[in-house]
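Note that one protein chain is taken out, while the other chains of the complex remain in position.
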Amino acid sequence: MYLTKHSSMNQSKNRLYLFLGLLAIYLLLTVATVFAQDVTDTEYRPFPKIGSRSAAWIAAQLHLLFGSFILGVPMFAVVIEFVGMKTKDKRYDKMAQEFIKLCMGAFSTTALMGGVLVFILIWCYPKVMNKMTGIFGPTMIFYVFLFFGETFTLYLYSYGWDRMQGRVSKLWHLFLGVLLNIFGTAIMFVSNAWLTYQTSPAIMGPKPEHKAIPLHDESGQFIGTLWQAVNNYTWMPVNIHRLIGNVAFGGAIVGAYAAFRFLAAKTQEDKAHYDWMGYTGNFIALCGLIPLPFAGYWLGREIYMFNQTMGINMMGSLFSWLFIIQAVMIGVLFIGANYYLWSGMTRIAGGEIYTRFRPYMIAIIVLSIAIWMTPRTLILSPKEIAAMGGPNHPLVGLFGLMTAKNTVVNIIILTTFLSFLFYRRSGKTPTVGWGKAGNIIIAAIFGSAVAAIVTIGIVGFKVATGFRVNVLTPVQVLIALAVMILVAAIDLVMYRKAMRSSEINWGQMTDRSQYVLILLAITFTSLMGLMGYARSGLREAWHIFGVMPDTSPDAYTPLLADAVNVIAIIIVIFFALVGFIFWLGLWGDKKKEGPPPVEAEASTGDD
Amino acid sequence: MQKLSLFTKCLIIFVVLWVFLRFFIGGVWSVPLPASVISMYLGLILLAILVHVSVEDDRFREFLRPVKETLADDSRRTRRTVLFVLIPLVMLGFTFSKVSTKADPPAALRTAHPAPPDELTYRDKVIGSTQEVENPFRHLEKDDKEAFKVHVDNGRRVYYQNCFYCHGDDLDGEGHFAHGFNPPPANFQDPGIIPNFQESFFFWRISKGGPGLPPAATPWDSAMPVWEDHLTEEEIWDVILFLSEYTGYRPRTFSEAEH
Partner (left out) sequence: MKKRFYKNIFLISTPGLILLLAVFPIIVFAQGKQAPAASEAGKALYEDKCAHCHGIEGAGDGSAAENLLPRPRDFTRGLYKIRSTESGQLPTDQDLFDIISNGMPGSSMPAWSKILTEDEHWQLVAHIKTFHDGFEGVSPRLIDVSGKVPYSEESVAKGEEFYTTLGCADCHGVIGRGDGTSAPDLTDEWGFRTWPANLWQPWTFRGGATTEDIFKRFIGGIAGSPMPSFISSFRLGLTDDESARMTELEAKMDDHGLSEAEEEEYAALEEKLFMFEDIMLKVEEGEELAPDEHTKLDTALKPIFEKSWHLANYVKSLGPEEQPQAAVGDKVLRSQYRAGALPGMNDEAWNELQNASYFPLVGQIVIDPRQFNPSIDAVTAKSFYNDNEIAFLFTWDDRTKTLPQADDETGETVEDALAIQFPVKISEGPTDPKPYFIWGGRRPVYLWSWKVAEPSTVTEMNAKGIDKATVQSTQGPIQAEGVYKDGQYQLWVKRSLTTEDRNDVQFTPGVFIPIAFSAWDGANGDVKTKRAVSTWYTFVLDPVPSNKRFVYPPLVALISVGLLFGLRSSVRRRENT
């Protein structure tokens, strides 16, 4: 009853979304017709005031941010819906639906931004777009179809939610959700093909060296096939990296939404609901965050292999400071995520027994982050150079090397995993006889893994780079992964029939922890903005790297300081829009507030 | 003795860690840490402390209690008066010293390892793609030890006739001309130099020197000569072999690329 009422109140809002969505499609189609025109005579048209580069940049980044959101969120909406169906817990269903409602708002914005972007590109960079259309024409038509597919699936999925609650129709509904994700992922893969092609217009050569084989002849004429252009050197790594990133980003935005609603909530029930939602969002963000560095590592490696200059530019030269900022932000993410987990333990009676470990875990994480953040090239005044006897500090300078950084990343991840383990265990007592032995084994596994990772890290200073990159670093990662799997397995068995000494008091969270959730979302967004700048900036003054030079006045690579300004503007716009969408959610709900909801069980129960 | 409040404990920890960084690591153990690094570490330490005290409401309240008491409680009037005078005075002094001290010369942001061009050239001759060219004599290490030694010895000769003025007798960047340059000459004994780059990278840096640096390589102060004006192609490859033989560090090879 509650649910039906809820959805009926949102109808006017949904109409607005539908209108916006259709408008976007209309725009896209208009633009697609412009594609067909012969535009070779004009190379560039300047965008007024802010210049073509900034205009395209802002539109592209906003489109991407909203796009990630609407790709990431449905992914776990489906999963949660499935969980709800299996456990018959209505709360899951309600939450999944709420996610999708957020999506609807974001979807039309994404489409709008996409339309604006295409318009800017075609207006400002006709020749480039002509070249790209020449190569990717068919995929663009495919893209439009996918987009239609996505749109209608989303509408069906969202509007059919309440209607399709029967035994069989729920399955169909779930199928729609899966289809939606397939469309979404395909859309991303297709558009990734275009932009990765701009960065790496080459395919991977045969094993073992995987040399880059260019797809253009000397005169810049395309000589490959469409599939080769799609499946270019960095396509798959970018796909995977973005896919995982979207999951994390979607989780973080949902977390921020939940936090926003939590802080605004008047009743204990609402608090409980949004607390739980925030927890789920953060959990998903964490699940995405943990494998993300590995995916990033792979992408970086591929960029190095495609073109060493590009690789060195990225890590050692032009963009190296960016990665210091990235390290700072990822540090914030990990500290924030842990903080949220620890805060979460306060709402479980019995969680406090793990508090005594916290100072040590904080110390380990902060020490690791300190090492990770320490740049290879320090910011120095001439006086300090003189005092150190050179630009490298004999001790701290070592932290700047990759082996140190790889080591601490693994340790940060393991520590975060430990926080989660403690969180899971809070308020539960294992009933198995070997509980104590199990704990000792887990402690031993952690201890020896950390010892092994650190030892390997130290050895890494001494050995040849090749051995380190190809053997030591993967071994470190494998150790970390193995520990997580092994410990999770032991822990699952140990706590399967655990005695629950207390329930989770959803809603009993500090406001501070909610601000942390919002901070996490902002940090994620900033990170994506920064990395977007790096990915695109790596081409330097090329539209298509090594093939089609950028001869416009905007060809320069902006300085980091300028880039940060643009990114800050993008983030402000993004959160203004997102805030508006959030507010719409709040506003819509408020209007429906008549008699207080009756279903008390909707906000209690265990996890 | 009165038990220390949580706030005081945190303050003590912070100060102790500061002393540790500034004076122990930066004095007793090693050379001074740069201010940028110290402030970054202190920021993290502060964050860690705040994280720890603010997770639970009770603890956070306990942490803030002395602060609140000092601010509002009548029994803390003396302390409050002292602090209310002292803090503005410290701020006054601090700002005054900031405003009136002479500006330090600007710190140079340095790009330590600029990216090489795609094409490796010697004088005007194209050798090949920077990422594919390998040292033509490297294979001798396996195939012909004697011939390899000849090349390394030649590299040794080249090094001590040309390079050691700056890069030092022991390849540690401390040659007798080193004090005259900024940035200082590369220290090949540093584990972050040789293992991180392919031999073609070294060929590029040696043959083109400071004047051949790309625009991104701020601050563009390298005193490295354009050695292709003085050395033959073979001599440059040989000296690269010598660098790695003498230090025991192996340059990276193409398939080992990483980020």
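So that you can tell them apart, the chains are marked A and B in the order they are listed, and the count of residues begins at 1 in each.
Quick note on the criterion: a residue touches a chain if its C-beta (ideal position, glycine included) is under 8 Å from a C-beta of that chain, and two chains touch if they have at least 3 such contacts.
Because the structure is a prediction, the values reported are computed rather than measured.
Within the whole complex, the absent chain has one touching residue among B:34, B:116 or B:168, and that is B:168. The residue touching the chain not shown here, chosen from B:195, B:209 or B:251, is B:209.
Only one residue from B:118, B:143 or B:221 touches the chain missing from this view: B:221. By the touch rule set out above, chain B reaches the unshown chain at residues 68, 71-72, 80, 83-84, 87-89, 91-96, 99-100, 102-109, 156-157, 159-162, 164-165, 168-170, 172, 174-177, 179-182, 209-211, 215, 218-221, 223, 225-226, 229-230, 246.
In this text, only the chains that are shown with their structure count from here on.
Between the CA-based centres of chain A and chain B the separation comes to 30 Å, rounded to the whole angstrom. Chain contact summary for the complex, chain A toward chain B: residues 208-211, 297, 300-301, 303-305, 307-318, 320-321, 331, 335, 338-339, 342-343, 346, 352, 355, 358-359, 362-363, 365-366, 369-370, 373-374, 376-385, 387-398, 400-402, 461-462, 464-466, 468-470, 473, 510, 512, 546. Within the complex formed with chain A, the residues of chain B that make contact are 25, 29-37, 40-41, 44-45, 47-48, 51-52, 54-57, 60, 104-105, 107-118, 130-132, 173, 182-184, 187, 190-192, 195-196, 198, 201, 216-217, 249-259.
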